[in-house]
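Got a structure for you, written out below as structure tokens; questions coming shortly.
Every protein chain except one is present and positioned as in the full complex.
For reference, chains read A and B in written order, and residue numbers begin at 1 within each chain.
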Amino acid sequence: MAAPATQLSGPAALSAFSRPARSLWGDAWHQFRRHRLAMAGLVSLIFLVVATLLGPYVWTVSTSEIDFTQSLLGPGFAHPFGTDDLGRDLLARAMSGGRVSIAVGVSAVLLAITLGTTIGSLAGYFGKLDNPLMRLTDVFLSLPVLPLLLVIIYLFKDTLRQLFGAEAGVFIMIVSVIGILNWMPVARLVRASFLSLKQKEFVEAARAIGDPDMRIIIKHILPNVLSPVLVAATIGVGNAILTESTLSFLGLGFPPDVPTWGRLLFDAQNYLDFAPHWALFPGLCIFVTVLSINFIGDGLRDALDPRKSS
Amino acid sequence: MLTLTMAACGQQGTSTATTAPSAAPAASAAPTAAPVTRGQGGDLKILYWQPPTILNQHQATGTKDADAARLVLEPLASWNPEGKPVANGLASEIPTVANGGVSADFTTVTWKLRTGVKWSDGTAFSADDVVFTYQYMKDPKSAVTTSDYVDGIKSVVAKDANTVVVTYDKPNPFFYQFGVSGSGAILQKAQFGAFVGEKAKDAPGNLRPIGTGPYVVKDFKPGDTVLYEINPNYRDANKPFFKTVTFKGGGDAATAARAVFQTGDVDYAWNLQVEANILSPMSKASTVGELFTVYGASIERLLFNFANPDPALGDKRAEPDTKHPFLTDLAVRRALAMATDRGTMAKELYGDGLSGKSTCNLITAPPDLVSKNTDSLDVCKYDIAAANAELDKAGWVKGADGIRAKGGVKLHVLYRTTVNALRQKEQDIVKAGWKQIGVDVELASVPAGTFFTNTSPDGANHFFADVEMYTNSGDPDPTALLASGWGTENIAQKSNTWQKGNYARYSNADFDKIIADLKKETDTAKRAALVIAANDHLVKNVVIVNLINRTFATSGRAKTLKGVNPTPWDSEMWNIADWSK
Partner (left out) sequence: MGRYILRRLLVAIPTLIVISFIIYAVLALSPIDPLSAFGADPRVPPEVRENIRRSLGLDQPWPIRYVKWFTALIQGDLGYSFMSHSPVIGLIVQRLPNTLAVVGVAYVIGVLIALPVGMISAVKRYSLVDQVATTFAFIGFSTPTFFTGLLLIIIFSVNLHWLPFIYNSNLKIEDLGSFLQQVKQSIMPITVLGLFDAAVLTRYVRSEMLEHLPLDYVRTARSKGLRERAVILSHVLRNSLIPVVTLIALGVPAVFAGAIVTEQIFRVPGIGEMLVRAIFDGDIPVVAAVVFLFSVLVVSFNLVADVLYAVLDPRIKYT
């Protein structure tokens, strides 16, 4: 084993000094790594994800065991996050709830951003599509959200439950509902930037050399509209995590005993004066998640910014 | 964008309860505080977390409407907290068999009205107004929500200006049915005369009624605030004490409790049914306010589905001719009942009597209708070992996943209720118990509005679940409750668009016989025996699992506020003329 390694040491050493040919993404990753806050964000997000996925195997306290002798305890050795009014361990609940919250937050936002960016780009770039697509946006913006949700539950709940089972069905429904009801601001933002950017010289230039429309949209204009999209995404994740709990109050979400972060916060509200720990930890989890995603977004934008490459 | 809060929607339905007739009327009107002077007090601030939207008991959709109207519109008489009729309304005395006001066969009731009573507009009140109110309520096109109280009445006639005779179709042991308590509020003929039938909804009086009560409406913003001032023509020259009343609506129960106990911003806060561990420290530590409660007949209970709610059945889902795969097995129901820890629920969530106490009975008031046979029953005791033994004996065997099954049928229960923090905790407690006997429980909660409509598949009446939980604010004469809840003819199903009250799809000849007898019986003692038999039937056969007798009124008042004397059979505002500071 040692011999081949020494043989390879020559060229490997060489490559360390000469700048290797990197792809766009490789280049971006290089940039990204130099962004300290972005790296910190990435690390803490990975930590949260790992903690929610693996944590319950390490911290094996039950999420649902009721023990009134232990109710409303502050953080301590036995219960690092304290307990709720039924005496359930809040660390265990926050970890198991975090899976749902992070998954819902990220997936719903990805859906909303994808839909919004696609519709916004098409409307902004192709003058013919602008009017129909933006009127569609108007329609979606005008929909009465609550009654619409009730209709969706009415029409699709049982079907999805049968198709995907209770948990997966609910997950798909929540993600699609949040995604489908939140793409419109992104679409309006992307379109507005497109309207402005498509008149710019660099787009004219791309067109002059015969680049096809799709290439111009994706390669030339989209990287320049990334910043409002990323802001929308970071705000959207927090919003989606909180919205998930709201949906369960409409009978649309997970069963009431699934302790998502949003639900923990909601349950804690009336105990704010004498058991502030109950709200503090789930609140902090949401805060850290959103903040991490923001810094990752910041780093990503800087890294992908064509003007800022070294 | 999607955020919203759900108001805790505990009690549903109107508060216009009545009670079983009581032989002897109370000697005097409700106990009054020290003598007061009219208008001596300033503004009385009342907070309801549900805002009133209409000021007419007959068009009310909830307690909040009926209560806000009660300051203005009065009935002939009311019920005191002990369930005895009191002549504190428009009648000068309570008619009884003894004083000749009620015929010996219970078919006619003759009401003597007070003389010299004036409406707030200065015109004279007379028997014609009472007769008119009856006609208004009776017309199906008026679509009043109190029309049940004129059902079975043959006529209401003005014998003279101050005498009204109510005649029932047949002997009616509940002869105070018409005219007593909020549901009997009398409307002014002059104001509502042109608005009987289809036009009833358009009556301007619905928003600004002319009444005989202590207050008149000065300003009303539907869904927000009612401002009242003293009715200058109110019959008692010394009352009411408060010059004005501000009746504010909106918000939620928990912050309403803060307003009366912590900040003292209001003098009276209605229906503070939140978890005992929130309510208790707040009220105990309060220097400005105190909690008061009254028990009535509100029972929080579990309902079992006797039909099969499997979605695979399509149109036949939960129809009465289907059979539930395991809840039709008495052993399973008995085991579920024994694994339900109502004692812990009462202690931890209701503060052991603070806002509710545990009960195994469906009928908990009035006292002579309460069964004493159930306490000793095994299904009324929390006993996990006995519950497990019951299931073992019946052949339900635990699988590798810890869930019991028999013949390929797994004990998987979908347990639905309304969205309400307190109820979700009750669900958690029930689930924890049932888990210990090998029953897998899936919890579900839907908004009260969706739960209590016949148009939603998540509704209580569709019952596309195995177990559901809610409170019925029971009627002290429980015939209607028992008949509509479990009688075969009242099974909710597709053909009656789920409008009937037997959501459990329960059908039992013995039970139907008890109800049929109850409907015919006029003897008070025999009626009580039948009601108790019906109650025992439902408990013994575990058709329902009764959990908590919730307080009927759970309100907060300023410590300085005197004279508040709530009765479970009328609006909490029934004696507001007697309140003082």
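Here is the rule we go by: a residue touches a chain if its C-beta (ideal position, glycine included) is under 8 Å from a C-beta of that chain, and two chains touch if they have at least 3 such contacts.
Only a predicted model underlies this, so the values are computations on that prediction, with no experimental measurement involved.
Listed residues B:70, B:248 or B:550: the one in touch with the omitted chain is B:248. When the omitted chain is restored, the residue from B:169, B:198, B:236 or B:401 that touches it is B:198. Within the complete assembly, B:145 is the residue of B:57, B:145, B:231 or B:340 that touches the hidden chain.
Considering A:26, A:74 or A:127, the position touching the chain not shown turns out to be A:127 (whole complex).
In the full complex, the hidden chain is touched by subunit B at residues 1, 3-5, 7, 12-14, 16, 47, 51, 53-54, 59, 61-62, 140-145, 147-148, 198, 200-203, 206-207, 219, 221-225, 227, 246, 248, 250-252, 255, 258-259, 262-263, 265-266, 447-461, 470, 472-473, 475, 480-481, 483-485, 496, 499-501, 503. Considering the complete assembly, subunit A touches the hidden chain via residues 127, 130-131, 134-135, 137-139, 141-144, 146-148, 150-151, 154-155, 184-185, 188-189, 192-193, 195-196, 199-200, 224, 227-228, 230-231, 234-235, 238-239, 241-242, 262, 265-266, 269, 272-273, 279, 283, 286-287, 289-291, 294, 301, 307-308.
Following the convention adopted for this analysis, only the chains that are shown with their structure count from here on.
If you check the complex, the residues on subunit A that touch subunit B are 64-66, 68, 71-72, 85-86, 145-146, 149-150, 153-154, 158, 161-162, 166, 178, 181-182, 239, 242-243, 246-251, 255-257, 267, 269-271, 274. Residues 1-6, 254, 274-275, 277-278, 281, 311, 344, 347-348, 419, 421, 424-425, 427-429, 431-432, 442-447, 450, 456-458 of subunit B are the ones that touch subunit A when the two sit in their complex.
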